[in-house]
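Only one protein chain is missing from this complex, and each of the others stays in its spot.
Right, chain A next:
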Amino acid sequence: MEIVCPAGTPASLRAAVKAGAHTIYCGFNDETNARNFPGLNFDRSEMRDGIAFAHAQGSKVLIAINTFPRAGDEALWHRAVADAETCGADAVILADPGLLAYAARHHPDLRRHLSVQAAAANADIINYYADVFDVKRVVLPRVLSVPEIAAINAETEVETEVFVFGGLCVMAEGRCSLSSYATGLSPNMNGVCSPASHVEYLEDKGALDARLGGFTIHRVGPSEPAPYPTLCKGCFGAGDKTGHLFEDPVSLNAEQLIPQLQKAGVTALKIEGRQRSRSYVAQVVRNFRNAVDALDAGMPMPEGMLAKLSEGQAMTTGAYKKTWR
């Protein structure tokens, strides 16, 4: 199976390639990709150089252009697709049907993947995207169980890529406006969710409150770690209960499910975290590469390989196990 690794910077890209990534995904430094954070992503010449470096080492590079183009301003997104082709990208990862139509028409030789932001969650729609836009691979939304992924693969020729490590979206991706409701910045339009610019920490009688957009969604005691206040992982009250009503502050780790995902016909394993440091990226990549190499060689999977990176942070296998729902 192919390991698909994040790179938020040219240095991370090189680190991921050296650590054994089969494939890297990254984005341009503007609103065209869904990780539009300050100091992150690639300008055009960095992208060209990064792709040349990866290709020289036998790795592929995918460019995510997976926000939804703004009405009246689509040229920015069209230019990103054209530049991805010029830079030598192995594929573009797109979510917007209008942009897919544009890319298929104007850049027919540029391979197209369907972003998780398109939330294509069944074989009917995946096959439709393949028929209409000649999409070769789909990144599956994090709402599906392993048997459901196997059922999809049984009914489609389109390659599937699934998230195995990193942040966990608990809402169907590309269809969540929680962030723009509370902060005005949107994953779909601005490539931003629960942005740091709208976070406030307030101390009150020994407790530390975390607010997002003025809404207090987390509170910890003096010695407790304070998780970043992401809306869907916030602490809320409903009825007579208070707690993490949508999801706990956990991240995804499906390392132990890799053999099952392989049996389910998955082509590529995706690691989330373009905002992470290059040493983190290198370490995760090395571990996952070892795991799939062992699997390919018929050897047992290395156990607990990511324990160090997971220390102090709660992990879940998310929707891959049906009980999560």
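Assume a contact is a pair of C-beta atoms (placed from the backbone, for glycine too) under 8 Å apart; a residue touches a chain by one contact, two chains touch by 3 or more; residues count from 1.
Quick note on the criterion: contacts and distances are computed from a predicted model.
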Of the listed "PaaI family thioesterase", "Ubiquinone biosynthesis protein UbiV", "MinD superfamily P-loop ATPase" or "NADH-quinone oxidoreductase subunit N", the name UniProt assigns to the chain that isn't shown is "Ubiquinone biosynthesis protein UbiV"
Missing-chain contact among A:37, A:53 or A:246 belongs to A:246
Checked against the full complex, the residue among A:37, A:215 or A:280 that touches the missing chain is A:215
Out of A:171, A:252, A:266 or A:282, the sole contact with the unshown chain comes from A:171
Note that chain A touches the chain not displayed via residues 68-72, 74, 95-99, 101-102, 119-125, 127-128, 131, 141-144, 148, 151, 170-172, 174-178, 180-184, 186, 188-189, 198, 200, 209, 211, 213-219, 232, 235-239, 241-242, 245-247, 319, 322-325
